[in-house]
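Heads up, one of the protein chains got dropped from this complex, but the rest are sitting where they should.
Letters are used for the chains, namely A and B, taken in the order the chains are written, and counting of residues starts over at 1 for each.
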Amino acid sequence: MTNGTRVHAEHFESLEQQAHAAHLGMWLFLASEALLFSGLFALYTLARLEHPAGFHVGLQHAEKTIGSINTLILLTSSYSVASAVLALRAGKRSATLTLLAVTIALGLGFMGLKFFEYARHFAEGIRPGGQGSFFAEFPVPGVAPFWTLYYVMTGLHVLHVAAGLSVLGWMSWKVARRTILPPYDHPLALAAMLWHLVDIVWIFLWPLFYLTERV
Amino acid sequence: MTWIRWLLFLPPGASTFADGIDLLHFAVISVTMVGATGVAFVALWYLMRYRRRAPLAPTALLQASLLGEVTIIGSILGLFVIFWVIGFVQYVDIESPPADAIEVQVTAKQWMWKFSYADERRSINVLTVPVGRPVRLTMTSRDVIHSFFVPAFRIKQDVVPGRYVTAWFQATSPGSYDIYCAEYCGISHSRMLATVNVLAAADYEQWLSTRNDTSLLAAEDFERAGGTGELDRSDLAEQGRAVAARRECLACHTIDGQPHVGPTWRGLFDATVPLEGNLTVIADEAYLTRSMMDPMADVHRGFRPVMPTYQGILTAPEAAAIVEYIKTLRAGGIEPSVQLPTDAGAGARD
Partner (left out) sequence: MATTADLAQPLPEPRRAARGRSYLSDEVTIVSWLTTTDHKRIGVMFFVATTLAFALGGFFAMLLRLEHLTPGPTLVDAMTYNRMFTLHGVIMVFLFLVPSIPTAFGNFVLPMMIGAKDVAFPRLNLASFYVYLTGATLVLYSMFANGLDTGWTFYTPYSAQSPSAVVPAVTGVFIVGMSSILTGLNFIVTVHTLRSRGLGWLKLPLFVWAIYATSIIQVLATPVLGMSLALVGLDHALDLGIFDPARGGDPVLFQHLFWFYSHPAVYIMILPSMGVISELVCTYSRKNPKSYKAIAYSSLGIAAVGFLTWGHHLFVAGISVFDAGAFGILSMLVGIFSAIKVFTWIGTMRRGSIVLSTPMVYVCTFLFLFVFGGMTGIAFATTSLDVHWHDTYFVVAHFHFIMVGGALAGWLGALHYWWPKITGRLYSERWGLLASALVFAGFVTTFFPQFLLGNAGMPRRYFEYPAKFQVLHVMSTLGATILAAGLLITLIYLLASLFSKERAGNNPWRSAGFEWRTSSPPPKHNFTALLDVSRGAYDYTELPAEEEAADP
C-alpha cells in the first residue's frame, strides 16, 4: 500500500491530495498533543504563582548541565532529521539513512541522560509526590509541586521521545526497503514534524525546570 | 409566594434569600415552559397545516428574512441577559456576608458536620442559630470535598480541604431545617445529614445562657463522637504520637508541661494562646493545623518564630492525627523528669 511505485491510495485522486491530507492530519494531531501538555503547563503556572519560594528552591537543585546538554542534543537532532527529509527529497538514500541514524542516536542519548538524571534525583532524596528526604530538608511550600510536576512533565515528554524514536526507526526501515522514496516521501516529513514537536515541548520545559531560577 | 412554592415543589422559604430566588425561579421556569410548549405547539401546527397532501408534491425553495431572524434571536438574547443580571445580583448578595454576622466554624468530615460557636460551644450535626440575624459560616473539610446545602435557605457552598470558605444566611422563621451534604464524598455520603435549629429571639437567649441543650456536647464527647466509618479515635491519636516522634516535633514541643523551644502540648488544646499585642486565640483544631502549615501566623507570645512549616511534609491525615494526639494531652499527662531550658537557641531542631 505504501509502495513507492504505486501512485496513491485508491480513495484519493492523486498523490498530491494524499500528501496534503496526511499533512493536515499530522497538524491536527500535533494540535491535540499541544493541548495534552497545556493542562500541565497551566498547573505549573498556577503552582509557581502560588509558591514562588518553593519553585526557587527546586530550581536551585535542578541539574542544569544535564538539562542544557539535552537541549543541545535535541536541537541537533531536529537539524539532522530535517536534513534527512531534504536528503530524501534529493534522492540521496544513504545520506537519509545516515542522518536518521544520527537523529535516533541523539534521541537515545537524550533518554539515557534523562534516566541518569532521574537516578541522581532519587539519590538526592527527590521522589515524585513530595516523598523523599529532600523534602524534609527543604520544608518550603511549593517544593513538592515543583518536583512532582517535573517528574510528570519530563516523564510525559520522555514517553513522547520514545514514541518519536520508534516512528523514526520505522521510517528508517521503510526508507531502507525503498517503500518510501520520492515522490512518495511525505511520511518521512510527517515523522520529522512529530520529532520537531518533541523538540519544541522540551524548549519550553528547559527554562521552566532548569533556567529560571532568578526570575 | 406560598402557591409558587407549592406548584414548584419548593421547600418553605426560611431565609432572606428565598423570596427573591423563588420569584426569579418562577419567572425563568415559566418562560421555559411557555417556550418549550410554544415551540412544540408550532411544530404540531405546522405538522397538520402542511401535512403531505399529494404524495409527489414538490416544495418551494424559501429563505428566511435576516431581519426576522435577528429580531427573534436578539429578543431572546435580551431576555437571557435580563435573567442573568437579576441572578447575578442575587448571587453577589449570597456571596457577601455582612460584617455583623454571628460566626460559626464548620468542619466537614466523612461523614458528619461539626459546628463550633464563638462561645466555645460545640455540636455535631445540629446548628443552632437565632431568627432574624445574619449568620456567617466559616467552613473547611478534614478530608475530601463536601458541600453544605440547606434547601430551605436556598444556600449551598462546597467545603474544600486545605482552605476556608464562607457562606451566610439570615433565617426568617423559627423551625428545624435539613442540612444535606451535596458533594459525593464516599460510602456514607447520603447519611451526612444535619439540622439547622432556628430559634426565636427569646429561645435563643435562653439557649445561650443555659447548657441544657442536648445538642451541645462536652468537649471530650465532641471529639469522641463518630459517624459511620470514622476511624477509632485512639488509633488516630496513637498514629499522631508516632508521626510527632518521626517528624521530630518533640524536639521542640514537650508533652509534660514544660515550655521548650516551642509551647508544650500538654493542656494546649482549647487553651487560650496569647499572641502579640493583647490578642489571643483559642488553640482549636484550626489553630493547631494552621500552626503546622503556616507557623509564622499567630506565634505564641514569648516564643521565638523559629518553627519551620510542614506544608508539603505532613499529609492531611498526618496533621489530623497529630491534632488528635495533642487533644489527648489535655488532662493528666506525664510529669517532667528533666528540667529543660526555655530557649534552646534558634533552629534548635536538628
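Assume a contact is a pair of C-beta atoms (placed from the backbone, for glycine too) under 8 Å apart; a residue touches a chain by one contact, two chains touch by 3 or more.
As the structure is a computational prediction, the values presented were derived from the model and not from experiment.
**Student:** I'd like the shown chains that the missing chain touches, ordered by label.
**Tutor:** A, B
**Student:** Of B:1, B:39, B:118 or B:201, which sits in contact with the chain we cannot see?
**Tutor:** Answering carefully, the residue with contact to the hidden chain is B:39.
**Student:** If the hidden chain were put back, which of B:105, B:123 or B:147 would touch it?
**Tutor:** Residue touching the chain left out of view: B:147.
**Student:** Can you tell me which of B:1, B:72, B:118 or B:275 touches the chain that was removed from the display?
**Tutor:** Of the listed residues, the one touching the omitted chain is B:72.
**Student:** Determine and list the chain A residues touching the chain excluded from the picture.
**Tutor:** Residues touching the hidden chain, for chain A, are 9-12, 17, 20-21, 24-25, 28-29, 31-33, 35-40, 42-43, 46-47, 50-51, 54, 128-131, 141-142, 144-145, 148-149, 152.
**Student:** Over the whole complex, note the residues of chain B touching the chain we left out.
**Tutor:** 8-11, 17, 20-21, 24-25, 28-29, 31-33, 35-37, 39-40, 42-44, 46-47, 50-54, 56-64, 69, 72-73, 76-77, 80-81, 83-84, 86-95, 143-145, 147, 149, 151-152, 154-158, 160-163, 165, 178, 180-191, 193, 293, 311-312, 314-316, 318-319
Note that only the chains that are shown with their structure count from here on.
**Student:** Averaging over Cα atoms per chain, report the distance between chain A and chain B in Å.
**Tutor:** Using C-alpha averages as centres, the distance is 44 Å.
**Student:** Over in the complex, which chain B residues touch chain A? Could you list them?
**Tutor:** It is residues 293, 308-313 of chain B that touch chain A.
**Student:** Write out the stretch or stretches of chain A touching chain B in their complex.
**Tutor:** The touching residues are 54, 130, 135-136, 139-145.
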